[in-house]
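Dropping a structure here in structure tokens format, bear with me for questions.
With one protein chain removed, the remaining protein chains of the complex are shown where they sit.
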Amino acid sequence: MARAVSKNAKLRNTAIAGSVGFLMFLPILWVVILSFKTEEDAIRAPLEVLFSSGWTTENFATVQARSDYLKHFSNSVIIAVGSTLLGLLIAIPAAWSMAFVPTKRTKDVLMWMLSTKMMPPVGALVPIYLIFRDTGLLDSRIGLMFILMLINLPIIVWMLFTYFREIPNEILEATRMDGARLWNEIVEVLAPMAIPGIASTLLLNIILAWNEAFWTLNLTAAKAAPLTAFIASYSSPEGLFYAKLSAASVMAIAPILIMGWFSQKQLVRGLTFGAVK
Amino acid sequence: MATKASRTAARLMMSPAVLLLFGWMIVPLVLTVYFSFLRYNLLTPSGNPFVWFENYYWFVTDPSFTAAMINTLVLVGWVLLITVIGGILFSLLLDLPMFGQGVIRIMMIAPFFVMPTVSALVWKNMFMNPVNGFFGQIAAGLGLPPIDFFGQYPLMSVIIIVSWQWLPFATLILFTAMQSLDQEQLEAAEMDGARPITRFLYIVLPHLARPITIVVLIQTIFLLSVFAEILVTTNGGPGTSTTNLTYLIYVSSLLQFDVGMGSAGGVIAIILANIVAVFLMRMIGKNLSL
Partner (left out) sequence: MKVMSALLGAAAMVALGMTAANAAEITIATVNNNDMIVMQKLAPQWEKATGNKINWVVLEENVLRQRTTQDISTKGGSFDIMFIGAYETPIWGALGWLAPLDDFAKDEKYDLKDIFQLVRNGLSAKGSLYAVPLYSETSFTYYRTDLFKKAGITVPKEQITYDQFKEMAAKLHDPKNGIFGTCQRGKAGWGENMAFVGTMANAFGARWFDMDWKPQLTSPEWKAAITYYVDLMQKYGPPGPTGNGHNENRALFKDGKCATWVDATSAANDIRNPKNSKVADTTDFFQAPKQVTDKGTGWFWSWALAIPASSKKIDVAKDFLKWATSKEYFQMVGETEGWVAVPSGTRASIHDDPRLLKAAPFAATIKDAIFSVDPANPTRDKVPYTGVQFVAIPEFQGIGNYVGQQVAAALAGQITVDKQPGIRNSRNDQGWLHQVINLPGGRSFGIGRFLRYSC
């Protein structure tokens, strides 16, 4: 039963919510604005920056020339997508079995998996660093893909688990009773129903891997350095640097923001881990 | 009804994940424990003698340790508080009828997708810098002395940055939960004359109990190991005011090159994290009806 809400009330709500949203978004908006200003303009008072200074695209060119954005960008893409796909490969079977062939210990196993995520990465840094050194994996994309896969695996398994559980058991039983083999069960029945869940999981974990800043900073030097390292090189100023930092930031976060914007619905499902309807 | 064949198949399918995670857990753990019993300094490569619990003793009696523990708790506690309360308020706001809800929602959610290093750098330089930053310029324009965020309130500044990043996450989960609230129940209560506050406390809030526990669980997992924001803004300082346990271990292992002591810290952190994990899992496991 819809209640009629007055237009004035709606406008008032829009104003309040809009201001709050705007304030949350302000840092991002501000960075985008500054990236189009010259260095001298970027440190002036906010109103002056907005209204009495020119716009320029020179910062983006400088940043690309100085630190090769494209190389870092491609590293980020390869590492984030690669580690997530690898994780999916391992997690899908695991989640399937936990969802459809549950045992008494399933819940404990799941909780244990999640608890591995609580391990502080710093404690493992030196051992992992030494192992990577000895196996030649330092500063390699494969090594990083492997580590990021491991730290996201619990989340991937858990998300897939909750999605798979939503699939009604009756359908699977019906398929089984029709004498279908396991393979058919998976491909023809399960997969289509699971695609949205898998998509959400994929997207969320790509974002988590993209933004991961501990392992990517400590295990790479130059060849495999993703965008997190790219930004780190702008973290301390030589002279005026706000505009360059803004441009570098925009270049670093734009891909994810765009991807997030286009895939909102899936992400909302993903973020709620399917445990909230 | 699972057949024996499918149960074996199930176990096989689970094994790669379980084995990998088990290895991931065990291998660094064993090595870390091993290193923690050695005197192993990267800069003095003259044999690594066993010293058993000496590293643990020095790590725990170091004054930075207590400070780090407290800072970790303060950081996690405040961020949880701000994000949960903020998330509830934002969700209530978004739930109201308005124009352009989609756009506003995107604006509120965007901070979650920004890289932590970028967030920290942007906040530190473009906003909190007392001379050239946004807040500093506004203060100067109003004739007020600028606040030196990272000098005077370092931990609070870090908390602000981390909360800004996680608020969208809490908002999203709580908002989605709110959308599944039974509108009829709310309207019936309203017609019965219940005030908004009462409706909120007795209908909305209980419905949100489960999502709130999820938010707390997931955020705690990530917040215990906040690292990049501290590294990029304050390097744990001034003094130890923004050093949390993760950062303290980093300082020991990598800045003082004392792998032995850093590993001892790592083992302690793992033990503590597991204690917290057990607590949380018990709390959450109940609510998730697995």
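Each chain gets a letter, A and B, in the order it is written, and its residues are counted from 1.
Here is the rule we go by: a residue touches a chain if its C-beta (ideal position, glycine included) is under 8 Å from a C-beta of that chain, and two chains touch if they have at least 3 such contacts.
The shown structure was predicted, so the numbers you read here are calculated from the model rather than taken from an experiment.
**Student:** Sort through B:T44, B:Q185 or B:T198 and give me the one touching the missing partner chain.
**Tutor:** Considering all chains, including the one not shown, the answer is B:T44.
**Student:** Which candidate, B:G102, B:P145 or B:G193, sits in contact with the chain we can't see?
**Tutor:** Of all options in B:G102, B:P145 or B:G193, contact with the hidden chain holds for B:P145.
**Student:** For the chain that got dropped from the picture, name the residues of chain B it touches.
**Tutor:** Listed in rising order, the touching residues are 39, 41-45, 54, 58, 62-64, 124, 129-131, 136, 145-146, 148-152, 154, 235-241, 251, 254-258, 261.
**Student:** Can you name the residues of chain A that touch the chain not displayed here?
**Tutor:** So the residues of chain A touching the unseen chain are 66-67, 129-130, 133, 138-139, 221-223, 225, 229, 232-233, 235-240.
By our rule, only the chains that are shown with their structure count from here on.
**Student:** Determine the centre-to-centre distance between chain A and chain B, using the mean Cα coordinates as centres, and give it in whole Å.
**Tutor:** 16
**Student:** Hey, which residues of chain A end up touching chain B in the complex?
**Tutor:** Of all residues in chain A, those touching chain B are 1, 3, 5, 9-11, 13-14, 16-18, 20-22, 24-25, 27-28, 30-31, 34, 43-46, 90-91, 93-94, 96-98, 100-101, 103, 106-107, 109-111, 113-128, 130-131, 150, 153-154, 157, 173, 182, 207, 210-211, 213-214, 217-218, 227-228, 231-232, 234-235, 242, 245-246, 249, 252-253, 256-257, 260-261, 264, 268, 271-273, 275-277.
**Student:** Which residues, counting only chain B, touch chain A once they are in their complex?
**Tutor:** 1-2, 5-7, 9-14, 16-18, 20-21, 24-25, 27-29, 31-32, 35, 90, 93-94, 96-101, 103-111, 113-119, 121-123, 125-127, 132, 134, 137-138, 140-141, 164, 167-169, 172-173, 176-177, 180, 184, 187, 210-211, 214, 218, 221, 224-225, 227-228, 232, 245-247, 249-250, 253-254, 259, 262-263, 265-267, 269-270, 273-274, 276-278, 281, 285, 288, 290
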